[in-house]
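Below: the structure, in structure tokens.
All protein chains but one are shown at their positions in the complex.
Up next is chain A:
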């Protein structure tokens, strides 16, 4: 979104007015992603530098691809785009279905082979 000075529209549509486009409109009424589960800390990266607009790919999809040129978690994407996490999940599902993003689900503690992650975190924190 580009800021173009204080236009008449911006004077009237501020944060208190709520979102101009409702989250369910952004997802075209869909509550669930077409593919994937997308944990809050699933990490997402774009597979391409740019995506040409096509049918089914809206400005929010493009914004996610732009943001995910650097690795981002689902929670970070939601925070940066100021959209609910549920909305982001639906949009990410669209992108994953088109292979426009790569997603890595988080590791569960039970699935850890050994203590190396714990040790790495402890050492990393001490080194901060």
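Quick notes on this structure:
Criterion: a residue touches a chain if its C-beta (ideal position, glycine included) is under 8 Å from a C-beta of that chain, and two chains touch if they have at least 3 such contacts; residues count from 1.
What we mean here is this: contacts and distances are computed from a predicted model.
UniProt lists the omitted chain of the complex under the protein name "ATP-binding protein" (options: "Transport permease protein", "Short-subunit dehydrogenase", "Carbon-phosphorus lyase complex subunit PhnI" or "ATP-binding protein").
The residue touching the chain not shown here, chosen from A:26, A:51 or A:78, is A:78. Take chain A: the residues that touch the chain left off the picture are 23, 35-36, 39-43, 45, 47, 71, 73, 75-76, 78-80, 84-86, 96, 99, 102-109, 112, 115, 117-122, 124-126, 128.
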